[in-house]
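Chains shown are a subset, placed as in the full complex.
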Amino acid sequence: MTAEKTVLLLFAALAGAGMGIGTYTFVYAKGTSYISNDPKVCDNCHIMNKEYDGWVKSTHHAAAVCNDCHTPHNLVGKYETKGLNGFWHSFYFTTGAYPDNIQIRKRNRSIAAANCRRCHSDIVHAVDGRYPKAQALDCLRCHSEVGH
Amino acid sequence: NIFERKQEAKNPFFRVVDLDEETEDPAVWGKDFPFQYDGYKRTSEMRPTRFGGSEAVSRVPTTEDPRKSVSRSKIEADPRLKTMWAGYSFAVDFRERRGHAYMLDDQTYTGRQKADPPGTCIHCHASVVVPYRKLGDGDLMKGFSKMNALHYTEARKLVSHPVSCIDCHDPKTMALRVTRPGFLEGIKALKASQGTKDYDPNLMASRQEMRSFVCGQCHVNYYFRKPDKRLVYPWTKGLTVEDAIAHLDKDKFQDWVHADTGANALKARHPEFELWNQGIHARAGVACADCHMPYKREGAMKISDHHVRSPLLNINRACQTCHKSPEEELKARVEAIQAKNERLRGEAMDAVVALIGDLKKAKDQGRKDPAFAWAGDLQRKSQFMVDFVCAENSEGFHAPQEAARILGRAMDLARQGQIVLRDAAFKPTEPLSGPQ
């Protein structure tokens, strides 16, 4: 985390100079359309190939695109998340400082989990139940592979 | 809390009757929750798997025992069990478990009734929430103590249903809850031993934990503490088989005196909760209900399948959300684990039976020396260990490595008993620690 913060500062400086590597990658990876909903946009990075290929074969291919699951569905949150993720993905991609088996981060995991309910609340509200501590069911415990 | 409000707003169940703490009859709950009730009733179906499920054996009903079917006898299938339990009621009648629908009848009519069991037994074989409260003038714990003091036949008259909705659910919110005094006290003692004081699962457990705790109310190893016959889960040292023995040794407890050997013997009972706890699934946060009550689609909703049964009769829902292998392969994996366990279990039982044979001979010869006593203590321990795995109902699946470890230790101790009987100078690796 602290490493990330340092890097963030560094990049803020670079971005100010208008020539960050992030920006470079952003363009290189056809990032102008990062903001669009087309899954091909994500697949501009070969790193995302595995998920893209999985998604193409998944039950959700016709139902949900990457952003349906990976960005929050209120306008501010959506672009904030895209901004953040877009920045970090570009950064990691350019520096290569990411693990071979990418692991979803906590924040992004809960975004995905919330999105399940957006589409499936009808079918699951019976089992979601009402608990003193509002302990929502964790869909991903059983369905982590629905998207890809 | 937004989430909760949303949930309330769209509660999919149309409540036609008002449920409260007095509503004992599951059929009434079934009016509000017909799908869950349908599943619940289907626990009367009997279908065997290779090592589990249940198979109906037809019988002619009598006035003494009106049951039309029973499940297979375990002691007839493996007479070594009779040797292990000589002098105890389990050597008279012990059958395979079957669905929840049968729990009250199977207890009422078991041959073990000849031993005149106490009302304590009811704790796990009936819907007791309403009866306990009634008997205790509104106080569940008091009712529990009072029912324990009755003879079974008297206590039996106070209950009417097998485990029912009210035993696991809050009638207002339908949230899971633990209602069994045995579990409440047991888990409190366990958590205290781990440094958490005054643990109350109904306030402190996560929802996911509750999805196992409701089963752990009954699917556990227990004993009737002396002299008050209070139902106790021997968890003060932990949940392993060694922890249970240490607890029982400290309490100087024995279930009975072995008829052939005079050993102060122990009976292990269905430690599903304890063994599961040692396995990889528990470690990975997989609950009993995940496998035994998986979600099921009914029309436009998902519900928990209340047809509690062997997951091998329901592999698609029970396993395949997490394991993408084909059904046949998953079944084969389970059976491979179980077959290995079954074989080792047989070898371990042979060791215990051999020790019992030696002890019987020694006893007949009138031996009373320290070596004889030590060998008897090793019978107590090794037999309890084998029994822990035999009485557990998954044939090793819930924790394969741990089950094999226990059986291995059992063989080690039983054989050491045979050695010390022949050679008083031999020092077994386990001290004589049981009651004398």
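Every chain is named by a letter (A and B) in the order it is written, and numbering of its residues begins at 1.
One rule holds for everything that comes next: contacts are C-beta pairs under 8 Å (C-beta built on N, C-alpha and C of every residue); 3 or more make two chains touch, one makes a residue touch a chain.
All values reported here derive from a predicted model rather than from experimental measurement.
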Tally up each chain type across the whole complex and write it as a label-plus-number formula. A x1, B x2
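FYI, only the chains that are shown with their structure count from here on.
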Whole-Å separation of chain centres (CA-atom averages), chain A against chain B: 45
Once bound in the complex, which stretches of chain A touch chain B? 121-138, 141-143, 145
Please name which positions on chain B make contact with chain A in the complex. 1, 3-4, 7-8, 10-13, 173-175, 203, 206-208, 285, 290, 295, 297, 300-304, 321-322, 324
